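Below you'll find the structure, written out as C-alpha cells, and then a few comments.
Just one protein chain is left out here, and the rest sit where they should.
Note that the chains take the letters A, B and C in the order they are written out, and that residue 1 is the start of every chain.
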Amino acid sequence: MITYLEAIRAAQAKALADDPRVYIYGQDVGQFGGAFKATKGLAKEFPGRVLDSPISEDAIIGSAIGAAIEGMRPIIEMQFADFSTVGFNQIVNQAATLHWRTQVPCPITIRLPSGGTAGAGPFHSQSMEALYAHYPGLIVMTPATVEDAYSMLLEAVAIDDPVIFCEHKYLYYHLKAEALPTEAVPTGKARIARQGRDATIVTYSAMLHESLACAEELASEGWETEVIDLRSIKPLDTDTVLASVARTGRLLAVGEAWPWGGVTAEVIARVATEGFGLLDAPPMRLNAKDTPVPYHPNLWGTHRPTAKTIAVALRRLLSA
Amino acid sequence: MITYLEAIRAAQAKALADDPRVYIYGQDVGQFGGAFKATKGLAKEFPGRVLDSPISEDAIIGSAIGAAIEGMRPIIEMQFADFSTVGFNQIVNQAATLHWRTQVPCPITIRLPSGGTAGAGPFHSQSMEALYAHYPGLIVMTPATVEDAYSMLLEAVAIDDPVIFCEHKYLYYHLKAEALPTEAVPTGKARIARQGRDATIVTYSAMLHESLACAEELASEGWETEVIDLRSIKPLDTDTVLASVARTGRLLAVGEAWPWGGVTAEVIARVATEGFGLLDAPPMRLNAKDTPVPYHPNLWGTHRPTAKTIAVALRRLLSA
Amino acid sequence: MVQAAAVLTASADIYDFKANFLAAYRWMLLARVAEEKIAALYRGGKITGGVFLGKGQEALSAATGIALRKGDIFAPLIRDQAGRLAFGETLLDCTRTYMGSRLGPMRGRDGNVHRGRPREGLMAMISHLGAMLPVVAGALLARRFRGQEGAVGAVSLGDGATSTGAFHEGLNLAAVEKLPLVLVVANNQYAYSTPTSRQFACEDLVDKAIGYGVAGHSVDGTDLGACLEVLHRAVESARSGGGPQLVVASLLRLVGHGEHDDAGYVDPKLRQTSLGADCLELAESRLLRERWADASELQELQEKIQQQVEEAVATTLREPLPDPNTEDWCSLADQRLCEGHGE
Partner (left out) sequence: MVQAAAVLTASADIYDFKANFLAAYRWMLLARVAEEKIAALYRGGKITGGVFLGKGQEALSAATGIALRKGDIFAPLIRDQAGRLAFGETLLDCTRTYMGSRLGPMRGRDGNVHRGRPREGLMAMISHLGAMLPVVAGALLARRFRGQEGAVGAVSLGDGATSTGAFHEGLNLAAVEKLPLVLVVANNQYAYSTPTSRQFACEDLVDKAIGYGVAGHSVDGTDLGACLEVLHRAVESARSGGGPQLVVASLLRLVGHGEHDDAGYVDPKLRQTSLGADCLELAESRLLRERWADASELQELQEKIQQQVEEAVATTLREPLPDPNTEDWCSLADQRLCEGHGE
C-alpha cells in the first residue's frame, strides 16, 4: 500500500531521476525531508539538488522563476499553503506573467500543503486554490487520489507553465492505493469518480471522499449520484461537468474553500451560463463557512462540508 | 463640479477633521499629496497625521493593524492596487482574522487605486476585488460614482472592520458631480442605476458607466435595460439583484476583473442557486480576458468589456 | 553594540537585581512545569494540534517579560511561555487555549501559542513569521499619535524569522519612526531543522543593527542574569527615546521544534557547548550559590508550582468546549454586514 504522501515523494524522486533540470527548494526539505516528509531521503539520493531555503517565501519563489528562465524546472515546497501569501506577489505577478510578457516559459511547480486537519487552526488549514485560479497564467491542480497525486505532480513538472499544486494534508496519510499508476488522465480532464443518473456532485480534493461517502449513503436509499472529481480547477473541465448535468439534470458543487468566488461559484456560473437548459432544478453549492478555519475540532467539523452535510444538501436537491 | 478623485480627497479631509483617531499612511501621501493627489494638502491641513511611508507594503498594513488594535482608524493608501500583493499576507491573515480570533475590531481602510487606464500595463491596472472578497473578514467596496466615492469612503472609516476600498483610477478625472452628497445609501445595499423591464445588468465600478452607455444605446432600439450598481461586492446585495431579475427574467453580469471566480461568477452563482426560477433565459457574464492587462491601448480596449462588447452580449441575452 | 558581561555590575544598581532574578526564576520554573504538563496532555491525546515548547529559552523569555511593565506591549512567539507569564498572562489562558476551552481568550477558534489579549498589550501571534513586528510598531505609533509616550513594545523572533521580508520592513519602519521597540531574537541555531548556515551569512545577527540604524545587544541566552541585564537596558533605552533595540541571544532549544519532532537534526557537539546548557539549572545553581534561596525553599516553590499547574489544568478540563451551534459564524465586528451565501 502506498499513501498519497508517499506518492508525492515518489513523483518527486522520479522527476529528479528523469530530468537533470529538476531541483527541489523549500524550508526543511533537505536532510530533514520536509515538515511532512514529502521529500524524505531525496537530499541524500540526489546530492545538491534538494536544498533547504531560508524562511523567505518571496525569495524562494522569485529564485525559482529565475532558475526557470535559465531552463531549470524547480519544485518548490511551501511548508503550508497558508504561507504562500508571503510569496504571493512573485507567484501572481512574476511567474504568472512571464511567458505572456516575454515568451519565456516559467515551468515551476509550487507544492501547497493545503486544506484542513483537526486542530490545525486558521493558519495551517487554508485552501487557496481559488485565489490562484483567479489570476491568468497559472495552472491549479487539486489531486484527490493517490494516483493523481503521483501522475499530476509529474505532469506539473513537465508542463511549461507555473503550476500551483494543491495537495491535501488530510489525504496525506488517510488515503492509500495498491500501487502507483502507470498511465494518467491528462491535466484539464475531469474524472467521473462515481456514475449516477439522479444528480451530479462536482467536487475536488478531500471533498471528493466526503462526496463519495455521501453518494454511498444515498445509494442505499436508491439514489444514484454521479460524482465528478475536477482534478484540476484551472483549467476546469466544463465539458465533462456539462455532459454529466445533461444526464442528471441536477448539480451540487462542493468545495472546502470559502464560498465567495470559490470553485463552486465558478462551476455553477459555467453550468448556468453554458448549460442552463440542462438543469431540471436550481443548482446548489456547499462550501466552508465564511470565517477563518477554526482550531477546535468541534468547530472545524462544522466549518467544512462533510458527508453528512453534503447528504442534507443532496436530499434537498433530489427533492427539488 | 467635483471629480471622483476630489471626492476621495474631501472624504479623507472630513474623516481627519471629524475623528482624531484617523490618520493617513502610505507612500508619498504627505507633502506630495500622493501619486494621484488624493491626499493633496492634507499633510499641511492636519500636521503629523498624514505620513509618508517607506516602500514596505507589508509593514504599512501591519502597522495599521497595530494602530487599529490601539483604537486608531488608519486610512492606508496603496500607490496602486497592484502593489497590495506585497501586503497581501497582513491583509488576509492578520487584519481579516483579528476580530474573529481576539474580539478586537480592526477598523482600517485600505485604499486601492484600481482598474485599467490606457497605457498602464499589467502592473498598474489590476482589479483585485475578488481576491479580497474571497477571504472572510473583509469588506470590499467598489464605488462607481462621485457620491459613493465620498460617502462610502467615510463609511469605510466608520466601519469597525477592515475595508478594501477599490477606487477606480479611470473614474478619477472622467467622473464629475455637481456636489458632494449629504446622505448616503448604507453599505451592503446595491443601487438601481437605471430602471428597465427587459433585462438586468449587474455591475460595479467603472463598468457601471460602460453598462449605462450600452443600456442607453439599446434604449434607442426600444429595449429597457435595468442596470444595478453593486456598490460593495462584499457584502453583495443579492436581494436587490434577485428582485430585479424577478422583474426582467434576464441577467448579464459585467466586471472588469478576470473571469475565474470573479464578481460575475459569484453573482451568477447566487442568482442560479437562489433565484433559478426567476430566469427566463440563461444568465450571461462578461469580464476581462484571462490574460494580464495589456499595455497598448489597441489591446487594452479589447481586453476589458466596453459599451460595445456589452451591447453585443446584451443583444444575445435579449434574443435568447 | 554592548556586551552583556560588561554591564553586569555597571547597571546592577539601577534596580533590585536579586528580586528580579528570583521573580524571573519563578516564571521560568512555572513555564517549564506548565509546558511539561502540556506535553504530557499532548502525549495523552488531550490536546489536538501542535504543541510548541520553550525549553532552554525560558531565561531570555522571562527576562523580556520582566523588563516590560503594565501598559507596555508584548508580541511573544512560540517559545515564550515564561515571558507571557512574566508579562501577566494567566496560566489559564495557556491551558484553556491549548485545550480549546470556550472560556479561553481564543474560545477554541485558535489554539496553542496563537493566543493573546491585544487590548491588554499582549498580541495574539498569527503563524506567519515576522508578521507581528510591524503590528507592534503600529501600536507604538498609535501611542505616539495619542501622546502616550513612555510605553515600550517588545517583539520575540527566532533566527529563522530574520529571513522574512516582514522582519526587514517592520524593523526598518520602526527605525524610521524611531519607535520604542525592542526586537528580541532568540538565535537557537536552528529554524525547525535548518541550521543558521542555511539561514544567513553574516557573522553575527546583531551585525544587522547598524544597517537599520538601531542599537544592537548580544547576550548569552542561557544566562538569566545576563538576559535580565541586557533586556533591562534595552527596554530602558527604548523607553527613554533611544529608538529600536535589537537584542540577539545565543542559545539552543532543548526540545523539538514541536512535540512531534525529536530534533534529531541538532548537532550533538553543539549540545555539549555552553549553548546547550539548561538556563533553568544554571539559574537555580546561581540562586543557591548566591544564597538567594536554599534547597528547601526551592523544593517548596517546586511543589507550589506543580500544584498551581495541576489546578489550572483541572479547572480547564471542567470547562465547556466550543459549541458549533452557539457560534455566530461571522467574521466581522459589524454583524450587520455578515453574509452567508453558498456555505
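Everything that follows uses one rule, which is that a residue touches a chain if its C-beta (ideal position, glycine included) is under 8 Å from a C-beta of that chain, and two chains touch if they have at least 3 such contacts.
Values in this document were obtained by computation on a predicted structure and should not be read as measured data.
Counting contacts over the entire complex, the absent chain touches A, B, C. Check A:A38, A:I159 or A:L175 against the missing chain and you find that the one touching it is A:I159. When you scan B:S56, B:S114 or B:T273 for touch with the missing chain, the hit is B:S56. Residue in contact with the omitted chain (choice from A:V104, A:A118, A:A246 or A:A320): A:V104. Touching the missing chain, out of A:E6, A:D58 or A:E129, is residue A:D58. In the complete assembly, the contact with the undisplayed chain comes from A:K234, out of A:R111, A:K234, A:R250 or A:R304. Touch with the hidden chain on the side of chain C covers residues 163-169, 172-173, 175-176, 178, 197-203, 207-214, 243. Contacts to the hidden chain, counted on chain B, fall at residues 27-28, 30-32, 35, 52-56, 58, 80, 82-83, 85-86, 118-124, 259-260, 262, 264-265, 285-292, 294-299, 301-303.
Seen from chain A, the chain kept out of the figure touches residues 23, 48-49, 53-54, 56-72, 74, 89-90, 93-94, 96-102, 104-107, 136-137, 139, 159-161, 187-188, 234-236, 238, 269-270, 273-274.
Heads up, the rule we're going with is that only the chains that are shown with their structure count from here on.
Chain contacts here are complete: no pair of chains fails to touch.
When every chain is reduced to the mean of its CA atoms, the largest separation from chain A belongs to C. Put simply, the C-alpha centre of chain A and that of chain B have 30 angstrom between them. In terms of their C-alpha centroids, the spacing between chain B and chain C amounts to 41 Å. Chain A and chain C have Cα centroids separated by 36 Å. Residues of chain B in contact with at least two other chains: 89, 93, 96-97, 100-101, 136-137, 234, 236, 269, 273-274. Shared contact sites, meaning residues of chain C that touch two or more other chains, fall at 106, 109-110, 114, 126, 128, 165-166, 330-331, 338-339, 341-342.
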